[in-house]
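To start, I am sharing the structure in question, which I have written as structure tokens.
In this view, the complex is presented without one of its protein chains, the others remaining in place.
Per-chain numbering from 1; labels A and B assigned in written order.
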Amino acid sequence: MTPEVSYVIDTFFALFSFVLIIFMVPGFAMLEAGLVRTKNVTAVLMMNTMIYAIASMAFLLIGYSIAFGDFGADGMSKWAAFLFQMAFVGKIINIVSGGVSERARIVPFVFFAIIMAGFIYPTVVNWTWGLNMLEGTMLNLNMYDLAGSTVIHSTGGWALLAAILIIGARKGRYPKSGGVRVIPASNIPLVTLGAFLLWIGWFGFNGGSVGSIASKENADLVALTILNTNTAGLAGAITVGIMMYLKYRKLDITMVLNGALGGLVSITAGPDLYNIYQPILIGAIGGMLVVIFVPLFDKLRLDDPVGALSVHLVNGIWGTLAVGIFTDKLFMDQLKGVVVIAIFAFVSSYIVLFILNKLMSLKTTPDEEMEGLDVNECGLEAYPEFKRAF
Amino acid sequence: MTPEVSYVIDTFFALFSFVLIIFMVPGFAMLEAGLVRTKNVTAVLMMNTMIYAIASMAFLLIGYSIAFGDFGADGMSKWAAFLFQMAFVGKIINIVSGGVSERARIVPFVFFAIIMAGFIYPTVVNWTWGLNMLEGTMLNLNMYDLAGSTVIHSTGGWALLAAILIIGARKGRYPKSGGVRVIPASNIPLVTLGAFLLWIGWFGFNGGSVGSIASKENADLVALTILNTNTAGLAGAITVGIMMYLKYRKLDITMVLNGALGGLVSITAGPDLYNIYQPILIGAIGGMLVVIFVPLFDKLRLDDPVGALSVHLVNGIWGTLAVGIFTDKLFMDQLKGVVVIAIFAFVSSYIVLFILNKLMSLKTTPDEEMEGLDVNECGLEAYPEFKRAF
Partner (left out) sequence: MTPEVSYVIDTFFALFSFVLIIFMVPGFAMLEAGLVRTKNVTAVLMMNTMIYAIASMAFLLIGYSIAFGDFGADGMSKWAAFLFQMAFVGKIINIVSGGVSERARIVPFVFFAIIMAGFIYPTVVNWTWGLNMLEGTMLNLNMYDLAGSTVIHSTGGWALLAAILIIGARKGRYPKSGGVRVIPASNIPLVTLGAFLLWIGWFGFNGGSVGSIASKENADLVALTILNTNTAGLAGAITVGIMMYLKYRKLDITMVLNGALGGLVSITAGPDLYNIYQPILIGAIGGMLVVIFVPLFDKLRLDDPVGALSVHLVNGIWGTLAVGIFTDKLFMDQLKGVVVIAIFAFVSSYIVLFILNKLMSLKTTPDEEMEGLDVNECGLEAYPEFKRAF
């Protein structure tokens, strides 16, 4: 294959992958809009929209050069390479914004998005996929993380944990009398639509992360990556479905879909390294972890309306470690990557959010929360004509 | 073109087609969730999700090797070839699950999905697109069916007919006083979204079925296939629109969209064989058949809430025969294929569903049906906050 043919095909393939990832923007938006109460739906959608816009712009103007230096790429158009990387950045903040839904104000998180997309996340990328300013130091990371179980998902998860610790739970979620008040999702079709748009976006996320399709070997690797990505999602969904049915004789669709997403996160570190059967086990464990950790976080009173901690943080860690267990990559390298990035992501996010919280309060007032964020943050309701049952 | 360039492009094209087909998963889910009553929406979504997961996994572990033998493909990555084939399998069971909506329990149909995706459908594929164990026998099929008017759509349709015969109608659908009680669709935007996601998925379904884009001839053939696919959908929609308007002076959107889908099914056997005008006629007839058969099936008390028998079974047959009418393929070969696969698909599905029904009852109790499947099957409502008008 001539270099020009390869250049054209890889540019096209990167653009294809980019487009698939952008489907995750409405994907996250629909998933989260469906999981919250009707009175907070518009605010969730606005948050998702502004975060995509602001984070992408910050990455264009600041973040990309921290991560990768000048615009440039070998073997494909530098703009295609940039677009592919830029598509990732909104996702990481979506993880944060989803988990603080129903009580987080939009504007402070827009500022957080600038810092996350402009500085924190690019630093993580610098250390792993980018220029690597840690090279030659004791902290140099040899972690294998193809498409970001750690770089994206647990980084976002740690930032979310920081945010939840600062912002606290939704009003009435953990009553003084003990236990957890169930707050049902308001629109299940949106949850389902969102989950499948995310699933489809993952094919671009992971497939595109192979970096090139323009040789026989790479074409095989891309196809294997997409196959394994899908298989882990299937296994996550099936495992949670079986667990739910055995325990409750009911199939809770929000858990099953989160199981699929957990499976997808768990495969993301090494979909190109496994044979076609290993993802079944890895994704199944990913699904199980969701079932185990969702109630566990509630026991810890870490209120996460969309299950993002279990899906992204726990499975991001599991997925990264799985590469050390199922392949010949060193487990200690994987663990070191998880730990170093955990410390950096959590601490830096905590500091930034702590300061932001002092400056402008991350959380709505209890009255505003009661009335719903839509009216207070956006000035309009999501479904004004539908009479509410409660 | 060197073999490597061709290998890379065809792998990429198969992955592109695969992704488009996967949009049919939310496509079917949204279409069916919009067509049923709110009390059954979550169950429909759960059914669609579990079926995709289970059927794909069964095809990976069992079905593919029955259909095609070992993993392997000439001229493209074997994993891309597998993914493309795997994407089909969920569709066939979607056809079944859609038509038994609002009274079918999820778990038995999950078991059916395993058998359908693991054995019945792969056998049909073996005879047509695969290894062909019938070769040399009297039953050897020479039917031309590019993307599955018969292999997918009428196979699914026959299985659905078997299911409806066993499971019966929804409570109150056919009152003792005679006639048919209209049960209106609960969410028309979802129906529309779902129909267009299916329509878009069809471009991958039919376009990808050409098998290769990597030559001038094949590129032309793929483009012609996608053009003709679209044209048949347009013609189906327009024809039903005109028929509805002339008869009722109203444009019933669920019928128009089913007309489009009928047109799409009807072109699926031979979109690469027609000139650019023939699909107008074929799709128009496809639309008409939907208008004729939807009330006819109701007269026969075959209760099919989403019109799947008319769209998939009737038009699957029509589309396969159309190849024998409008091209130089032999009509008798087409008819033989339709009949042989009809008998196999109907009988095998009937037996499997009959046994399953004895083991675990395919249908909910009348009380559960009255209350809605969401609460009983899934433990949560689709729209808990919206006050119901009835």
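In the analysis below, contacts are C-beta pairs under 8 Å (C-beta built on N, C-alpha and C of every residue); 3 or more make two chains touch, one makes a residue touch a chain.
None of these values were measured; they are calculated from a predicted model.
> Looking at B:119, B:174 or B:196, which makes contact with the chain not pictured?
B:196
> For chain A, which positions touch the chain that isn't shown here?
On the chain A side, contact with the omitted chain comes from 2, 4-5, 7-9, 11-12, 14-16, 18-19, 22-23, 25-26, 29-30, 33-34, 41-42, 45-46, 48-50, 52-54, 56-57, 60, 76-80, 82-83, 106-107, 110, 187, 190, 193, 376-388.
> For chain B, which positions touch the chain that isn't shown here?
Touching the missing chain: residues 1, 5, 9, 12-13, 16, 20, 37-38, 184-189, 192-193, 196-197, 199-200, 203, 207, 213-216, 218-220, 222-224, 226-227, 230-231, 233-235, 237-238, 241, 245, 248, 250-254, 256-257, 260, 276, 280, 383, 386-390.
Methods note: only the chains that are shown with their structure count from here on.
> Can you grab the rotation angle between chain A and chain B? Superpose on CA, round to the nearest 5°.
The rotation relating chain A to chain B comes to 120 degrees.
> Indicate the whole-number Å distance between the mean C-alpha point of chain A and the mean C-alpha point of chain B.
33
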